[in-house]
Each structure stands twice: as structure tokens, then as C-alpha cells.
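All protein chains of the complex are present and in place, except for one that has been dropped.
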Amino acid sequence: MSVPKNGADGFRPKENLKRKPRLGETVIQGLLFFSGFVSIFVTIGIVYELGKEALLFFRNPAVTLVEFFTGTQWQPTIEEFGILPLVTATLTTTVFAMLIAIPLGLAVAIYLSEYATPRTRSTLKPVLEVLAGIPTIVYGYFALTFMTPLLRTIFGSDVVDIYNTGSAGLVMGILILPLITSMTEDALSAVPRSLREASYGLGATKFETAVQIVLPAALSGVTAAIIVGLSRAIGETMIVALAAGAGPNLTLNPFKSAETMTGHIVRIAGGDLSYDSIDYDSIFAIGLLLFFITLTLNIISQQIVRRFREVYE
Amino acid sequence: MNKAAPIHPEFAQNLDARHRNGTIWHLVIQASTIVGIIALIAMLLNIINGALGYVAYEGRVDPATLSVDGVTIEQQSKDQLIALLQGKLSKGAYNKLDTEKPFAERPRSEIYQLILERVVRIEVVDNWNLWQSLTQADQIKANVAQDYPNADLKFVSWLTSDFVTRPQSSEPVTAGIRTAILGSLWTILFTILIAFPMGVGAAIYLEEYATDNWFNRIIQTNINNLAGVPSIVYGMLGLAIFVRTLEPITSGALFGFVEDATTANGRTVLAAGLTLGLLVLPIIIINSQEAIRAVPRSLRNASFGVGATKWQTVWSHVLPNAMPGILTGTILAVSRAIGETAPLVVVGASTAINFDPTSPFSKFTTLPIQIYQWTARPQDEFRALAAASILVLLVLLLSLNASAILLRNRFSRRF
Partner (left out) sequence: MTTNNSDPKYILETRELDIFYGSFKAVTGVNMKIEQNKITAIIGPSGCGKSTLLRAFNRMNELYAGTSIKGQVTFNGEDIYARDVDPVEVRYRIGMVFQKPNPFPKSIYENIAWTARIHGYKGKMDELVEGALRQAALWDEVKDKLHQSGLSLSGGQQQRLCIARAISIKPEVILMDEPASALDPIATLKIEELMQELKKNYTIVIVTHNMQQAARASDYTAMMMLSGDGERSGTVIEFDATNRIFTNPKDKRTEDYVTGRFG
């Protein structure tokens, strides 16, 4: 259909109200919809690719599902594929990270939300943002060159190995602290002023108000923050790759070297890897497990916020 | 204050205790906040500590023996240096270097560096960090004089302009991060080329075009979830799809652009850029969505009211208004991508390359990966190199974020 010529007033004609063809609009709309849809492809891609290789892994006669989840040795050379050593290492680092990040993160959030003057806030918040923006590789360097020697000095170099999960875990805690602080602070500031005023009005101290009134009132947000921090710790790679150790080790001793799930993947993938080896397939199996664990945690966190979001009015 | 008999004796007189309690906890909380600041300072000091200090150098071959007619190697011409290399290196080694990049094409400084590296073979025999260098200077000097009589002892900063401009090398003395920096920049270029249009497009779609039905809600939830997926999983996705399945595209074979048929594979800048692009896509989408949502309704009303179409409204009014926020989100994404290590290790950054990337199909290494490799080596001198590289990375990120803030201010000042 040809474009109608403009009327005498210079504008396009005012004939009827019917739709005029606008090819440009339709094309652009299609491109935008495609962009929106790409994210679905990414998720499908992750599940498909990880699942495909994981399936190959489990189809291998040397591997059984039961052994995968309950076996205590991960040594591909002797065909042992039990994931527990990797899981315990991930667990140890995560626990130590949370030991640092949760109490400190909550404390800083409470401080920012309930105590801090605007001037303190303007110094503290940039510090947290900078901490959050430092790449994890730098944290890894810090863990290896500062934290480990520190631990070895404190506890003795016969107790603490050169590579150990505790050091990595503690530094990971510092990494995650800003995340927990910012999410918790958001939750705390969503608590309406009137609640605090009610508490002060009844003669409660600032601390009592903060911890016994405001914090519980923001419980869903705080829980969500902790779960997200957990998820982040589980998925963290470079700190443990550098400082925790290379080689699976079934232990809960934080002073010993052990390899986490992520550390293992990055070590194997970074070496010589042929596409059809069982090593290649095995890291995808671990990766799939990792994906599902973090996805589940993230979904739980979102559901907690959605379902238990406190209604104040 | 008059301590008369309590009015309600059943309530314990605990006001003082409560205040004390509150004060103690207040101090505890304040102390906690200091921890973050202490951690940051400790990290920075630790890095600086590693990047400066005494170094003892020793050369295997005395450079004086390489002089030709009294002209030292520092002054010899490029051709003389090439001849020297040819004479001193094995035929295989010489030819390999020539194939990688013909000597005629290399600058003189590069050939000089090769000579230092392969002929004179200057090595670091020992090095100390800043703290040691400052507090034990005399002791160090004495030890070196005793243990390494032929060595030069110098107080250096490992971070020099040479360090930034030299290519990668396996010798700590001559190692530089030019290769890594360029690799990072090339990778980021493709990351943005992919992630920015698709990310902003998806955000526009979700905020302006999508109706509230189950399908679009799934898309939104999916994006929120993708933001929380560990970066190493993205690396594995990149390995499986971009490096392996799409090898003809990422290696350049499809475009007839294969640099070296024997070693061509999908572990290229393109694959790395695409992988990181997917990783930062949710960040760009979520930030852009927020920026678009903040555009006031009245602006859209005005535009629709004069008979504009949806795209005309978005392009001429919504996007310009949301641009500061969108750009901030993009800079955040770029900062994230520049610092990422794990996904690129999985995708297959090269461990020993020393030529600059020249195309999307080049092999690559990036700054964080270089840091990783050097930190992982047990020798102290590599730790020092790592520290210097970290400083460069942090400066890079700092200037990036500073320019983000500047850009955002500049954009929001217009009208």
C-alpha cells in the first residue's frame, strides 16, 4: 500500500481512523520481543547443556547415582566418583563465610539504619560499595597472601596448612558482607517509622527497639538476604580456587586443604580437557548440582519475601 | 533525681541496666562496622605491600660478552639484535618465534626484551615485600652480598609503565600485562556489543510492551533467577555452546578467518565475550527496567496524547529520560565483567600467549586470569607481579566507575 501524500496543511491525511501500516513499528516490536525471550533461551541452554553432559556422566558404567551423592572419595583415576569431599569443603567455606557475614552484616545494617548519622552513612556506604565491587580474584589473593599467614601465625603453621578452607571462608565472608548489609538495610528501612515511634514512646531504648521491634518486623527481608548470601557463598569460585586447596579431601577441619565443588570445576576445566572424557562430563554433573542448589536457594528467598512480606497497615 | 519508692513495684527498676546494655551493644555494633573498613584497608595495604620491595637480579650471561665492536646490546641496532638472537638461540626456537610474529615486524624494544629474556637470561633470585624491605633493609643487603655476590639489588616498584606496556612472558623480569589488558578490552567490547542492545531491548519490552500474563511473568522471574546463577555455570554454558557447539563461528572458520589451522578452536575472544555477555545480561536488564520504570507517567501521557505510537514514545521520550540509569547499569555490568575470572578459565583463556589479540577470533587472556595464574605460582616474584597487576585492575575499575558517575551527572543535567 503506497504512502498517502500529505494534505494541503502539510500533515499526513486525515481520512479515517483505521489502522495504517507501520512496518517499522512491527519490526521493532519483534526485535524487542526477541530480546525479552533471549533470557529464556539462556536458562534452557544452561539446563540442556549441563543436563546433557551430566547424563553422559551418569550413563558411564563407572558411575552410579547413589555413589555420586554418598561416596566419600572423588578420584577419577581409580573411578571413584563420590561427591561428598567436595560438598564438605563447600560446606566448610560457606559456614565460615556466614559466620563472618551474618553477624557483621546485620550489625552494620542495623547501625546504618538505626544509629548512623548522615555523615557516618556517607562514609560507610561508599566503603561497602567499594568492597562489593572488588573482583573476587583480588579477594583470593588477599586470602592466600594475608589471611592464611595470619591464621598460621595465630594457630601455628603445623596446625594450619598453606591451603585451607577456613582462610578462604573468612575472606569470602568479607566479600558477602556488603550484600547482606545492603539487602538487610533495605528491609529495615521499609519498616515504617510509626513502629519505631511506638516503641520509643513506650520507653524502650534504641537498642531494644532496633533488635526486638524493627529487626523482627523486617524478618522476611533479613531471611531473604541471608539465603542470597548463602547462595553466593556456595557459588563462589576464585577465592577457594586460590586459597582453599587443590584436591578433594573429606574433612570438616577448616585448617586443612580441601577442594570445593567450584574449585574442582575450575581446576579441571582450566587444564587439558578433551571433550569426550569422563572428566569433562563429571564437571558438568557437578555444575548441574551447583546450579540447582543455588537456583533453589534463590527461589526460596524470593518466595519468602513474597509470601511473608510483613503487612504493616 | 529523686529516688522515691517505685510506683509499680512489680516492674523491676532496670533502667540503668538496660541503658548499660544498650551502650555495650551500641559499641559492639560500631565495632562491627569498623571491621569492613579495616578489611578494605588491609586488602589495599596487602596489595601495595606485595607490589613494592627489594629485588635481587642476576643474569646468566654477562651482557658485556654480547657487545659487538664495543657497542653494548643496549645500543645495538635492530638488525644487530636479530643477528644476535639468531646466533644464540637454537634453530627451532628462533624459527618458532619468527613464525609467531616475523622479526621484521617486531619493534626493537620487543627484540631487546627477547634478548634479555632468552640470551642474557636475567632472573630474579630473590625478592622481598615492602614491609620486609623497609624494616630489614640492612639484613637483606647483607644476605644478598653473601648468597648472591653477582646479583644486583634494587628497590623497585613492580608496577611500572614498562610493566603495563610489555607483553606477557614466562620470565618475571620481562613480564608485562599488555597482552592481558588488551585481551580484557577486546573481550569487554564483545560483551557490551551483545549485552547492551539485548539487555535494553528486553527491558523496554518488559516495561513498555509486555502485558501482565503468565508468559511475561515467567520471563521476569527467569531474569531475576539468572542474576543469581554462579558465574562458573555461565562459564560452563559458554564452554559447551560457544566454544564447542558453535566452534565454526567462534573460531572464525566459518568466515574463512582462521589464523593458524593447527591450533584453531573456539577458545577465542568472541566466545569469551559472548559468555560474559550472557552473564551480565540480567544486570543490564534489571537496572534498565528500574530506570525505565522511574520515568514519570506524565511524560508518556503527553506523548501518547499527541498521537505518538508506542515506539515513538519510547525512543523520543522514555529512553532519553531513562538513559542515565541505563548507563549506570551498563557500567556496573562492565565492571563486573572486567573482574570475572572463573567463567573465562572454563571457556579457555590461554595460559601462555604473548601476542596481542587482533581479531575476535584471536586466542586471549585477560587481566584477572593473568592475576590468577601468577598468584597460583608459589614463587614470590610471581606474587609480586600479581600484586602489581591487581593495582592496575583496581585503577581500571576505579576510573570506569568514576566515568560512570560523571556520565550520569552529565546526562541528567540536560533539561
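For clarity, chains are labelled A and B in written order, and residue numbers in each chain start from 1.
Keep in mind that, in the parts below, a contact is a pair of C-beta atoms (placed from the backbone, for glycine too) under 8 Å apart; a residue touches a chain by one contact, two chains touch by 3 or more.
Predicted model only: the values in this text are computed from it and were never measured.
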Answer key for A:Asn16, A:Thr77 or A:Ser274 versus the chain not shown reads A:Asn16
Who touches the missing chain here, B:Thr65, B:Ser161 or B:Ser298?
B:Ser298
Tell me which residue among B:Arg121, B:Arg178 or B:His317 touches the hidden chain in the full complex.
B:His317
Residue ranges of chain A at the interface with the undisplayed chain
6, 9-12, 14, 16-20
For review purposes, identify every residue of chain B that touches the missing chain, sorted by number.
211-212, 298-309, 312, 316-317, 320-321, 415
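Simple rule for what comes next: only the chains that are shown with their structure count from here on.
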Averaged over CA atoms, how far is the centre of chain A from the centre of chain B? Could you give it in whole Å?
20
Complex contacts: residues of chain B adjacent to chain A:
18-19, 21-22, 25-26, 28-30, 32-33, 35-37, 39-40, 42-43, 46-47, 50, 197-199, 201-202, 204-206, 209-210, 216, 218-219, 221-226, 228-237, 239-241, 244, 278, 281-282, 285, 309-311, 335, 338-342, 345-346, 348, 368, 371-372, 375-376, 383, 386-387, 390, 393-394, 397, 401
List the residues on chain A that touch chain B in their complex, please.
22, 24-25, 28-29, 31-40, 42-43, 45-46, 49-50, 52-53, 103-104, 107-108, 110-112, 115, 124, 127-128, 130-131, 133-142, 144-146, 174, 177-178, 205-208, 211, 228, 231-232, 234-238, 241-242, 262, 265-266, 269-270, 275, 283-284, 287, 290-291, 294-295, 298-299, 302
